[in-house]
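There's a structure below that I have some questions on.
The complex appears here without one of its protein chains, the remainder shown in place.
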Amino acid sequence: RDVPEDTLNTQDTTPVVKKPWYETIQLRGYAQLRYNGLFETNPDLQCAQCDRSWGGDGGFSFRRIRMIFFGQIHERVYMYIQPDFASGGSNFAQIRDAYFDLGLDKKQEFRLRIGQSKVPFGFENLQSSQNRIPLDRNDGLNSAVANERDIGVMFYYAPTEIRKRFSRLVSSGLKGSGDYGMFGLGLYNGQTANAPEKNKSFHLVSRASYPWELPSGQIIETSFQAYTGKFVINRNPQTDFDQTEFAEHRYGPSLIIYPQPFGLQAEFNWGRGPEFNPETNSVEDAPLRGGYVMATYMLKSNTDIFIPFTRYHYYKGGKKHELDATRHRVNELEIGVEWQPHRTFELVAMYTISDRTFENSLNPDNRQKGSLLRLQAQVNF
Amino acid sequence: RDVPEDTLNTQDTTPVVKKPWYETIQLRGYAQLRYNGLFETNPDLQCAQCDRSWGGDGGFSFRRIRMIFFGQIHERVYMYIQPDFASGGSNFAQIRDAYFDLGLDKKQEFRLRIGQSKVPFGFENLQSSQNRIPLDRNDGLNSAVANERDIGVMFYYAPTEIRKRFSRLVSSGLKGSGDYGMFGLGLYNGQTANAPEKNKSFHLVSRASYPWELPSGQIIETSFQAYTGKFVINRNPQTDFDQTEFAEHRYGPSLIIYPQPFGLQAEFNWGRGPEFNPETNSVEDAPLRGGYVMATYMLKSNTDIFIPFTRYHYYKGGKKHELDATRHRVNELEIGVEWQPHRTFELVAMYTISDRTFENSLNPDNRQKGSLLRLQAQVNF
Partner (left out) sequence: RDVPEDTLNTQDTTPVVKKPWYETIQLRGYAQLRYNGLFETNPDLQCAQCDRSWGGDGGFSFRRIRMIFFGQIHERVYMYIQPDFASGGSNFAQIRDAYFDLGLDKKQEFRLRIGQSKVPFGFENLQSSQNRIPLDRNDGLNSAVANERDIGVMFYYAPTEIRKRFSRLVSSGLKGSGDYGMFGLGLYNGQTANAPEKNKSFHLVSRASYPWELPSGQIIETSFQAYTGKFVINRNPQTDFDQTEFAEHRYGPSLIIYPQPFGLQAEFNWGRGPEFNPETNSVEDAPLRGGYVMATYMLKSNTDIFIPFTRYHYYKGGKKHELDATRHRVNELEIGVEWQPHRTFELVAMYTISDRTFENSLNPDNRQKGSLLRLQAQVNF
């Protein structure tokens, strides 16, 4: 057992033949710099979950500064620790992922993932923001798991051939989700990432996904996912309330046609969960539903890549992780283009036409419509 | 003098023969994921200093996510910077260690350690949590220095032969404390790690330790340590109080018989310090005492290592770093086993039978008894 030192070396040391640390652990990352202030018609049109610098006083802002320390630290153990350096409102470092994959068989087709990691619910939720084309995730499925992550134990299975296909869908630039298995099953706290548990009951999630490869080389991925659990909401302390714990569940399908060159992506989910009712000023168990459809086209010109896209998304339901399970009605259309002059730099311009209602006890009558141009520069390293 | 750049390289650069950064600075770390909710008989049985996720609402939690940047950055200077990424209640990154060893002689037998580092008081306090077998440190000695660390200047001396022995006690898997010298002497703020100083007086600590190597190869380490200083406590602001600064001192011995294969570990300390008195609702200077005894057995079976252990620990005194120098009476028995299938993964299951009194002005009558099973998965990288 080789446990490293914590002080000055003594004069001579026995040479140990061991893989150096920098071949085991690797570092990569990306950063996203945004400007949301162009052609803005309504500064009260905002989306806290999407991007806090949208609306309000604007200016430049970092949406993400990610550094990922990862590597196969043992033939059976893979590590992935990803702090974000644009967190806490003032660019503090906070964990996003901190998980470890334990291979259960020699080929690692069966894996146990322990720690804080993405909850396998929705393709766009699982896809890295480094690869997603629109600036923010759709409200419909992202409202299921704020920050996409939670702490717990996940089980994933995929045969080697499918694992390679998932891997190729990312490395080829086709913007896959990464490898969350053909089948996944997980147990997690349910209060979302970096938040302490507030009840003693776990959430349970499951997902099946298959990337069909057609003879033409085209790949179509179809998935179905569902979760259930009990969530404890934050209520406005000035309000009379008794119930803070609510049962919730969601389920829905995903369809991804990878952009070779024309891509189509659609997801939807239905379910129930807590939602603020402005008429009674109380939070109630209510149905919810939402999703999106997105069309993309991959245009390669010399070394440049251009990806024009359009996405329409919709959500009707509460956001459990916001105050009083804020009531939402969202209809949003985006039209934009991503330009990649080379692999380290990407620029996205996206025109957003939006109609958002977000109501809680502090703001019980709040429907905001408007449009704006949003810009993002992303650097990959 | 070679000071690196802060921008794009100019077209050509003079080649400099220099050790690359990754051979000078190294990275390693570990993470601890816990679940404290099994067979819990009393959710009010808690220990804030041990593990905030013990008791209450439970769930999975990270106790530590540590990344250690370290290395011999000069023939006379060693660096050790260890942030924790599971801090601040929401997995923010916060410094644990940030120290630099300055070798005073060529053989580096005499060292000055500057910065934030462990206060040399107690073997278990000095031993890394990566190596400790029970999930948390004993209250008896850990109440001397919350988070084990402070900022200041420490002097350590050990001859090369003893330095190698200290080093071997860690690298061999025998779970030594690391090299804090045969003799240590330190001057530090005294308000514990990451807290600003609150008075102008330093704390003074000293420790002597010797690892006796028997002809059989067995190693027995005996130590004696003591510190003194003045500490400023936090009082409940709703309370009438005048005194917040208290003199404190502690002293005590350690005895470590390393597990080859049977191990025994015992420490105790006596002293005085501030303690809340629930009868008068005031904080008073009071005697304190506490310690533990632990038995372990190292079982090797093929590549697996199993270490069954039991520890009894006891504390009677105040915890100066908690509100009102919270009064504590602790009696705790732990029985468990650590399993190491390989060097990167460890699993500990530990059954805890506990009787804890922790009383301050918010909670002046609070004795909690109970038992629970605690689980920890640790990944070393």
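Note that the chains are named A and B in the order they appear, and that numbering of residues resets to 1 at the start of each chain.
Assume a contact is a pair of C-beta atoms (placed from the backbone, for glycine too) under 8 Å apart; a residue touches a chain by one contact, two chains touch by 3 or more.
Treat the numbers as computed from the prediction; the structure is a model and nothing was measured.
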Subject >> Which of B:Lys198, B:Arg289, B:Arg329 or B:Lys369 contacts the chain that the document leaves out >> reply: B:Lys198
Original post:
Among B:Gly37, B:Gly55, B:Gly115 or B:Gly317, which residue is in contact with the omitted chain in the full complex?
Top reply: B:Gly115
Subject >> Selected residue (touches chain absent from view) among B:Gly56, B:Gly88 or B:Gly178 >> reply: B:Gly88
**OP:** Specify the residue from the set B:Gly37, B:Gly59 or B:Gly152 that touches the hidden chain.
**Re:** B:Gly152
Original post:
For chain B, which residues reach the chain that was dropped from this view?
Top reply: 1-11, 20-22, 24-25, 69, 71, 73-74, 76-77, 79, 81, 83, 87-88, 92-95, 98, 100, 102, 114-116, 151-153, 188-189, 191, 193-200, 202
Subject >> Positions on chain A where the hidden chain makes contact >> reply: 22-23, 26-29, 31, 33, 37, 52-53, 57-62, 65, 67, 70, 72, 78, 80, 83, 85-86, 89-93, 101, 103, 107-108, 111, 113, 128, 130-131, 160, 163-164, 167, 170-173, 178-179, 305, 340, 342-345, 377, 379-381
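The criterion applied here is as follows: only the chains that are shown with their structure count from here on.
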**OP:** List the centre-to-centre spacing of chain A and chain B in whole Å, with centres computed as mean CA coordinates.
**Re:** 36
